[in-house]
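Okay, handing you the structure first.
Every protein chain but one is kept in place in this view of the complex.
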Amino acid sequence: MPLSLHPDLGSQLINLCSMLLLLTTFAIVAQRRLSACVDLFALQSLFLAVTAAVVAWFTDSPHIYIAALLTIAIKTVTIPMILKKVIERVNVKREIEFVINIPPSLLICGALVILAFSVTEPIAKLGFLLTRDSLAIALAIVLIGFFMMIARKKAVTQIVGFLMMENGLFLGATASAYGMPLIVELGVFFDVLVAALIIGVYTHRLQDTFDSVDTTKLTGLKE
Amino acid sequence: MGQLDTLLITAAQAVIILLMSPFVVGLIRKVKARLQCRQGANLLQPYSDLTKLLRKGVVVSTNTSWLFTATPYILFASTFAASLLVPVFLSRIPLNFAGDVITVVSLLTLGTFFLMLAGLDAGSAFGGMGSSREAIIFSLTEPAMILSIFAVGLTAGSTNLSTIVHNTALMNGILTDPPPHLMALAALFIVTLAETGRVPVDNPATHLELTMIHEAMVLEYSGRYLALIEWASAMKLLLFLTLLSNIFVPWGIATEPEPVWMAMAVGAWAVKVSALAVVIGVFESMFAKLRLFRVTDLLGVAFILALLALIFYYILRG
Partner (left out) sequence: MNAALLILIAAPLAACLLSLVVRTRPAMERLQLGHAVVLWAAMAAVVAGVVMGGHGGSHGEGGVSFGPLLHTDPLSAFMDLMLAFVGGTALVYASGYMGEELSRGHLNFPRYRRFFIYFDLFLFAMMLAVNLDNIALMWIAVEASTISAALSVGFDRTKAALEAGWKYIVLNFVGIALALFGTVLVYYTSEHVLGVSMEALSWVSLHRVAGELNPVVLKMAFVFVMIGYGTKAGVAPMHTWLPDAHAEAPTPISAMLSGLMLNLGLYAVLRLKSIVDPAVGPAFAGSIMLSLGLLSMAIAAAFMLIQRDYKRLLAYSSIEHMGIAFIGLGVGGPLGLFGGFFHMINHALAKSAAFYAAGMVLLRHGHKMIDRVTGLARQTPAIGGGLLLAAIALAGLPPFGLFVSEVLIATAAYRHHHGIAYLFLALLALAFATLIAPLTRMALGKPVEAQLAVAHGSDRLMTSALGINLAAMSVIGLLMPAFFLDLFMPMTALFEAKAGLP
């Protein structure tokens, strides 16, 4: 039986790719090993680049290809490399420590996904989104990244959370609004790269000063 | 569909599952061997293993009851019966009146249940340990499995496997509604790994006391009993791969009993199942086995994903 092409195959493909991003997000939340977390982040960024390329193909907007290439260069290669160096340097124990353990984390993430979908539903209903679900998935990734920053103790995992939020934002910009103009994308990329570097520098200093990157030990300042 | 056709199609499906299942096991082993830079055993090695075991005599402990000898037959028969209810190359299989996805799951459960009892029956420490571990994992995978198939069933509008496959084949498979489908697919993939005792839940290649689950349960078996159990678990593996490929990517499956389409469908199915077997082989080489108490995390992911896929349908698509 021949494969019948659905009329909006493009948008469904984009949905599928964005969903792969969300799945890697879940994998990162359920991950206990720090270096695996970074690898999964690199994988997620790769999926992001693929999504961007698919969007570029179906909407015929070549500038998104550049954004996709930049994503690979910066988020799949450079930033994971920096993070690996940081992990090596600060000699973090290999297992991640949790404020909230994995199973309840997963439940919370599930709830966040539902929240993201119900919040963006009025927008999806307007019907001029490129795809039905990408914006919601993007918001879900942003929220889960936010949650990661709260629920994990190590500075490095908090960086991964921040970077996941950025990935979600980029997905939102590409998959719902055909990507921002190129100059904006470039600026955002530059900022993210610098931000990752700065957090890396801070992590080093934390290690030097506190002999640990466990941020729950930062309790000196309170009322 | 005439009487003869019905009989032929059912028989063909049974034969295909029965005969192909050892091959899939061999394929996974080959992929793993290659990734470890080994030559690896012949692809047909599992067939030789089975014939060898079938010819060998049986040693049965004097402490065991009838359960021990009956279990291999029950396991084999129930798995075989389940395989008749899963569409392989034709979406509307002749036996689809006989049961839906719940029947398939309960047939598989029946086999596992008896296997756990048999593990306890011999009274050996390993058997008991294997059974208790299997029970933990089994109780966690089952809900995820049912939920993930239901999530797809909701889009297709039925719990009958045949109807699910038929309807999704008429639509676009996983592209019909990617978010819930992909979540269900991920959940069912994890369930497959857990149910068929693959890395990272269990390692089928070792007999290390600390880690083994399935192998510990069947440690007391030998000869043709062992052959039946091995064959049944190979069939179970193939059954899950078939479910994965035909529920989520039913492209190529025949929706009408036309001989040409069915022949093509067998080819498509073989390609999809082999591809999945390769994926599992790669997966097993990439990941280390999890500690038993970490397995719950993985199964938790599967459960949450399946649940999300289901809620998704009710809240956002309803």
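Points to keep in mind about this one:
The chains carry the letters A and B, assigned in the order they are written, with residues numbered from 1 in each.
Throughout what follows, a contact is a pair of C-beta atoms (placed from the backbone, for glycine too) under 8 Å apart; a residue touches a chain by one contact, two chains touch by 3 or more.
Owing to the predicted nature of the structure, the values given are computational and were not obtained by experimental measurement.
Considering the intact complex, the chain excluded from display touches A.
Only one residue in the set A:Thr71, A:Ser105, A:Thr131 or A:Ser176 touches the chain that does not appear here, and it is A:Ser176. Seen across the whole complex, the unshown chain contacts subunit A at 61, 119-120, 122-123, 126, 128, 135, 138-139, 142, 145-146, 149, 155, 158, 162, 165-166, 168-169, 172-173, 176-178, 180-181, 183-184, 187-188, 190-191, 194-195, 198-199, 202, 205-206, 209-210, 215, 218, 220-221, 223.
One rule holds in what follows: only the chains that are shown with their structure count from here on.
Mean C-alpha positions place subunit A and subunit B at a centre distance of 33 Å. Every residue of subunit A that touches subunit B in the complex is listed here, in rising order: 1, 3-4, 6, 9, 12-13, 15-16, 19-20, 22-23, 26-27, 30, 32, 102-103, 106-107, 109-110, 113-114, 117-118, 121, 133, 137. Against subunit A, the residues of subunit B that register as touching in their complex are 169, 171-172, 174-176, 178-179, 182-183, 186, 251-255, 261, 265, 294, 296-298, 300-301, 304-305, 307-308, 311-312, 315-316.
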